[in-house]
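Only one protein chain is missing; all other protein chains are in place.
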Amino acid sequence: MSNETPIGRHRWAIAEGYIPGWSNGPEPELQSHETCCVLNTGPNSAKVSLMLYFEDREPQGPYLLAVPARRTVHLRFNDLQDPAPVPRGVGFSCVVESDVPVVVQHTRLDSRQAANSIMTTLAYPV
Amino acid sequence: MSNETPIGRHRWAIAEGYIPGWSNGPEPELQSHETCCVLNTGPNSAKVSLMLYFEDREPQGPYLLAVPARRTVHLRFNDLQDPAPVPRGVGFSCVVESDVPVVVQHTRLDSRQAANSIMTTLAYPV
Amino acid sequence: MSNETPIGRHRWAIAEGYIPGWSNGPEPELQSHETCCVLNTGPNSAKVSLMLYFEDREPQGPYLLAVPARRTVHLRFNDLQDPAPVPRGVGFSCVVESDVPVVVQHTRLDSRQAANSIMTTLAYPV
Partner (left out) sequence: MSNETPIGRHRWAIAEGYIPGWSNGPEPELQSHETCCVLNTGPNSAKVSLMLYFEDREPQGPYLLAVPARRTVHLRFNDLQDPAPVPRGVGFSCVVESDVPVVVQHTRLDSRQAANSIMTTLAYPV
């Protein structure tokens, strides 16, 4: 393929979401966080929107971001502000939509105890 | 999509299941646990049933739960009681069935040693 | 579904394999290990064979096991003996074949340092 072939899907879902409520270690590297990595291999910028789902309230969003052509964005849910920050220590889920194909992977770093722990999975390609 | 489009599958399988037998750290956050996250993006409540499979006995279940419309449930296997609790320190597997499409992700937190560890994966969409 | 519907695939691949070379903590729980979880939801016992692939030698196997009807097996690669044990501290991959559909998930516990770490993923359904 050329370096500009779009790869992936327009919609992805992450059923597990949770930002641990506290941290140990230097920030920003070892702050407890939850990340959504979005890869756009195509020649056009991707308009991406995130919708968050909770256990006890209506969905929150959309959160809007751009992933430029031939770029990746490693987005920390911790940094989302508009329309509202993501509550800490609360379970959520996420649906990612893009106007061009992208690939989405979900990662968490949990540093609530002295040594951090990490986990990752491919998101569900809808 | 609208915020009410159902996403996912009716049936999912998790081959790896195990609730570690002990814990370090404050509960409930750092109790060793195994979680099944179920996202229902659709407009109708999901009737979900779990069946557990073991290495040395007949399947146990069904465990019944509801995931309301536009909600996620992060269910700890530790909390299952009916028809029977899930034994600790024993390997199991799980099949999740829903009457509407849902997305399922599997997560474990293991705090048997001083610093917890976490792992996650998308369940297998049947 | 009934409790006896076969779920999954006949063949799965795990590209990442590695049994850490040492451990901290009580055995068997906290021994560093690599596991292949095989779920057989069907009414007939599954005849399963594993073939291991290495970086510097010919494939090793087949390793044969049975997964009874409506059961799961959480197999530690550490315990494989016939036709040969799995070397420690060496990278490998694994192909799992079954005569009936099964679901396969891959997990590692690494306790080489003071607090163990775990990771998991769905295997690749061929």
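As written, the chains take the letters A, B and C, and residue 1 is the first residue of each chain.
Note that in this section a residue touches a chain if its C-beta (ideal position, glycine included) is under 8 Å from a C-beta of that chain, and two chains touch if they have at least 3 such contacts.
Nothing here was measured: the structure is a model prediction, and the numbers come from that model.
Visitor: Which parts of chain A face the unshown chain closely enough to count as touching?
Guide: Counting over the whole complex, chain A touches the hidden chain at residues 1, 3, 7-8, 24-25, 29-30, 35, 37-39, 41, 70-74, 103-105, 107, 111, 114-122, 125.
Visitor: What residues on chain C make contact with the chain left out of this view?
Guide: Chain C touches the missing chain through residues 11, 13-18, 20-21, 51, 53-56, 58-59, 89, 91-93, 95, 97, 106, 108, 110, 112-124, 126.
Visitor: Over the whole complex, note the residues of chain B touching the chain we left out.
Guide: Within chain B, the residues touching the omitted chain are 113-115, 117, 119, 121.
Rule of thumb we're sticking to: only the chains that are shown with their structure count from here on.
Visitor: Sharing over half of the contact pairs with A-B by residue number is what counts; pick that pair out of A-C or B-C.
Guide: B-C
Visitor: Between chain B and chain C, what distance separates the C-alpha centroids? Give it in angstrom.
Guide: Roughly 21 Å, centre to centre.
Visitor: Would you mind pulling out the distance in Å between where the CA atoms of chain A average out and where those of chain C do?
Guide: The mean C-alpha positions of chain A and chain C differ by 30 Å.
Visitor: Listing for chain A: what residues touch at least two other chains?
Guide: Only 113-115, 117, 119, 121 qualify.
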